[in-house]
Every structure is written in structure tokens, then in C-alpha cells.
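What follows is chain A.
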Amino acid sequence: MTSLVVLLTLPLVAALAVLALPERRREPLGLLTVAIGLVAALTLAASVWRSGPVLLTLGGWTPPLGIALRADGLAVALILMSALVMSAVALAARFEMRATRVGPRAAFGFWVLMALLWGALNAVYVSRDLFNLYVGIELLSLAAVALVALSGTAKALAAALRYMIFALVGSVLYLAGVVLTYAAHGVLDIGLLAARMPAESDALALGLMTAGLLAKTALFPFHVWLPTAHAAAPAPASALLSALVPKASFLILIRLWFEAMPDLASSAAVMMLAVLGSIAVIWGGVLALVQSRLKLIVAYSTVAQLGYLFLIFPLAGGGGSVQPWSAGAWTGAMFLALSHGLAKAAMFLAAGICIAAVGSDRLGDLRGLVRHLPMTVAALALAAITLAGLPPSGGFTAKYLLMTSALAAGQWPLALVLVGGGLLAAAYLYRPMAALFAREARIAPRPVPRIWQAVPLTLAASAILLGLFSATPFDLLQIGRPEPAEEGL
Partner candidate 1 sequence: MIADLATYAFTALGLVFFAAGTVGLIRFPDTFSRLHALTKADNLGLGFIALGIAFQAGTLAQLVTLALIWALALLAAGAVAQLVARAALTTSQEEE
Partner candidate 2 sequence: MSLTVFALTGAALVGLGVYGLLALPHLLRRVIAFNLTGSGLFLFFGAAGARGGAVDPVPQALIITGIVVALSASALAVGLVVALARSSGKVVLPDEDPAP
Partner candidate 3 sequence: MTLWLHLLALGLLATLAGALWRVWRGPSQADRMMAAQLVGTGGVGVLIVLAALQDWALLVVALALALLSALAAVGFVKTQTPDGAGDPEEQSARDGGRYAPAASQKDAAT
């Protein structure tokens, strides 16, 4: 429980401290914060592993009056993944800022916004209160929009504004659902909602909340803001935005559909989500295929990868009915969220290294970089293996689980999407790889410190390790898993 409180408050305290303390304390403070956060995340994971979900009623007031938090296996897995990504980003940001000579404005802003983003993520992962989740994702969205605008170019500002508009529409729709839920039931707690008397307006409330969260998760057709926004941010910020931010709103969707109102998941509704996800997989992949800049390819790949996550809805809970394959699909999607987070952060950090080395991320300018930056290229290659779902990566485990459950469920179109998405990913990731491994180099790169290069490599390697040692995370994800998917194993 102590570690949970630490994880909730540490990033916020760090943000306040960076604001209040003089500049020279900033970097040591940032690194100390991520170190403590990593330790706290491991402690919390160990505690959940040993003795089940950790509960916390804030202020000692139980719902419906107060707000309850609950760290289950899924929340803890995301917390741990976020702490890893945050640590990597903090390390890489130090080098990045020196290499790109970031001014005092952006350097200051980055540390504060990163801490705020982290605080928001941890708050969302464990919250059980629909309105508290609203405040959490608002904090997340504002920090994320500010990170997109950090570079200050007209392009970045336009991208940030487009993101902002989608975020505003999303928060209004989500809030409308929350309002209807409270107006009908007088409770906001997810656990209490699961035990509610169903009301006629519940389907509308769930629909509004879902629509809002889809806009924030950038599911097709709400994806248009994502690629430009993620590509416009500085590379460490892009890593946070792509790897972590969409996972928060996706997690709320999971909480709503599987825990708060599982009885409302009609087969048509869950199929709709899966169809949108499938289109996102294909469309994001096709658009990634035609990009000529590394960061845009990686950003469009996020659109595609987020699409996979939505296959969970028909496979793991359609109509609230429990099927033998539910557990596999559920765990598979969560594995995908985790391994995508690690691999995508690695890719953006590696892209940042490439930009620092050759001053551009155009594929043509990256030619032959493998000889100068072997570690970075290795990181990109390992991350690509995960994203394409090739063995032995975490992405492979995820897709394997999803595939077997899709076939068991007789949903062969979804299985086709999984195969097609994998092929597309292999195709769009082949192009940067081909450029990086080219024989001739176009630009003589500047040297990049090896420690910096080791950061994305570590992240990408951990995405592979997630596949090699999948038993432990697999079991961790089962702790406190919502009922409908539980009995199928």
C-alpha cells in the first residue's frame, strides 16, 4: 500500500519540486525520481504477486462517498511498464537535450510535463471512480498536448491544436457518459456499478463514454490527430505519447466494458469495436507504408498497433458470455499493450538518436547508419520484431494468444486481420531497415554516446524478454482479472 501511495504522489511531488527548485537540481532530481518510482513499481508488483490486488480507500471514505483505488495485476503490469519507459526516457532525454541543444524553456518544460504525465498515468491505472478517471485523463491530455507543442514550430502548434480538439471532444463525450451514470445510479465506483440495477440509460452512457475514449485512444476513424502529433514532439516526448498515453484511455475502456457494465456488451457493439480496430490495423499499416520519415512510420504504426487491442472486445467478453478462449484473448491483448509500449518507446528513442546523428529522420538520410550506430539499429530491429509479432518477442506471444482465441471462437476474419497486420508491419518496417542496412552512407553522422544508445536497446530487449519469459507476466495479468473472462481458462 505504501508503494502505491508513493507511485501516486512521487511524480506529482517531483513536478512541484522541479518547479520550485533551481535549475541545476533538475536532472539529478528527475533521475532520482524515476529510480524511486521503478523501485516502488517493483515493490507493488511483488506485493500484488504475493497477496493479490492492493486496495486503497482515499481519505478512509469508502465509495459511494469516497474514491477507491485498486492495483490489480493489469494495473501493476502497466505501472511497471510505464516506470521502465519513464526511466529510459529520462535517461535518453538528458543526452538528447545536450545533443540537440535544447533551450532552457523546453528543458524545464519537459521535466515538469513528463512528471505530470507520469502522475496522471499512475492515477488512471489504479482509479476505480469514473469521475476521478475523468480528472486523470484530463491531466494526461493537457500534459500530452503541451509536450506535442514543446518544439514551438508552427507545425507542432497545429498538430497540438488538432490533438487538443480531439481531446476536448473526447473528454466532453466521456463526461456526458459519467453524468448519465451518476444521474441514474448515484454511484461512480466501478465495483458498485457492476452490482447496480441496470437502467435504461446505461447503454447510452456506455456509448458516450466509449466514443469519448475512442477519440482519446485514436482508434480509426479518430486517429487523424495522432501521427502528426506524435511525430511533431521531441523524440523522448514522442516515446511517452505513443507508448503510454493511449494505454490509459484504453484501460478505462477495459474497465468499463469488462468490469463496470459487462452486461451491456452486446455482440453487435463489441463487433463494431473490433471492426474499427481491424480497419485501424490495415489502414494504419498502409499509411505507414507510404511515409518517408522514420518518426511518421513509427507513429502510423501506433495507429495500427492500437487497432489490435480492440480485438479483445468480441474475443474476450462478447455479450458477457464466458468462453474457453476468453482468457487467452484477454491476456493476449494485454501482452500486446505491454510489448507495444516497450517497443514503441524504444523505436522513438532510437529515432531520436538517428536525428541527433544525421540531423534528419528521412529514410534517405538514414542510409548506412548501421555501421556507425550498430546498437541503435539493433534496438530498432528488435523493436521491429516485436511490432511485427515475430517470435520470440512479446508481440509474438500476444498475437499467438489472440490468434488461437480468434480461431477457437470461429472468428476467422479477425485471424486474417492478425496475419495481414503482421505482414503489413513487416513490410512498413522493412523500409527503414533496408535504409539503415544499406551499403553506402549519405551523411557522415555525428558521434553518439554509447550509454545513450544502450537505452533504447534495453527497452527493445525487454520487449523480447517479455516473450521469452512470458509465464510470470502471464500469471501477473491474471491477478484480479474481471470475472467474465476468468473462468474460461
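Inclusion criterion for the candidates: all candidates are chains of the complex that A comes from, given by their letters.
Keep this in mind: a contact is a pair of C-beta atoms (placed from the backbone, for glycine too) under 8 Å apart; a residue touches a chain by one contact, two chains touch by 3 or more; residues count from 1.
All of these numbers come straight from a predicted model, not from anything done at the bench.
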{"item": "From 1, 2 or 3, the one in contact with chain A within this complex", "value": "2"}
{"item": "Chain A residues within the candidate 2 interface of the complex", "value": "131, 134-135, 138, 141-142, 145-146, 149, 152-154, 157-158, 160-162, 164-165, 167-169, 171-172, 175-176, 179, 182-183, 186, 224, 227, 287, 290-293, 296"}
